[in-house]
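Each chain you see keeps its place in the complex, though not every chain is here.
To keep things simple, chains are lettered A and B as they appear, and every chain counts its residues starting from 1.
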């Protein structure tokens, strides 16, 4: 499972550009982290909503992959994000989890936190959405 | 209005990284385009959902800015995206529009299309969400 996720992840140009890494893989839960850098900022230097979404969505998608058959891939059918605070820390930590597995649809959630220099964290976004397996 | 949007846009590292440009600004509607490049790809070389979201969300956000007071800035409170087809063309065209302006909340929609080498387009995503003015 780990290898399958890391291979897929390694082929995503977007994740490489963002400097993102998969830091935890468990059945039903995947964590992705990335540094907050100028290349993915909004106009105040915080992480752009597009980066926050990309990490949360990917963490949710890979969490869905952990509950799918070996040969499946996963696509986001839809995703909803509520942005609740500015991403003004040093890095982002996105935790995706499966709420409801299914053969045709997998419902997921994700939480994205920003981490400060002292190691403390603050929730910046919550996501809820649907993944579909493709074979 | 144009200048305010272009200034804000120019400060977004994420939009620069994606090679995005504001190609149309009208009251209540903004269009943003960007080439589909390996740096923002998913594992099959198509545009990553994070890129599709970033463009659609930004187009929606700037469309909201066109109906706000001169000194306001805009934040995405929440956004929902349905991804309906793979982004397998050469560039993305994101059209954001205001559905319902308001003093405290601006409800927006966006459509993201992929454009092929021959100029034809296909809808790849629709978005619906809420922008809030901050001063």
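Remarks
The rule we apply is simple: a residue touches a chain if its C-beta (ideal position, glycine included) is under 8 Å from a C-beta of that chain, and two chains touch if they have at least 3 such contacts.
In this text the structure is predicted, and so the values were computed from the model without any measurement.
Summary of assembly composition: all chains derive from one sequence, 2 are present in place, and the complete complex in the structure file consists of 4 copies.
We take it that only the chains that are shown with their structure count from here on.
By the touch rule above, subunit A contacts subunit B in their complex via residues 8-9, 11-17, 37-44, 48-51, 53-55, 57-58, 73, 75-83.
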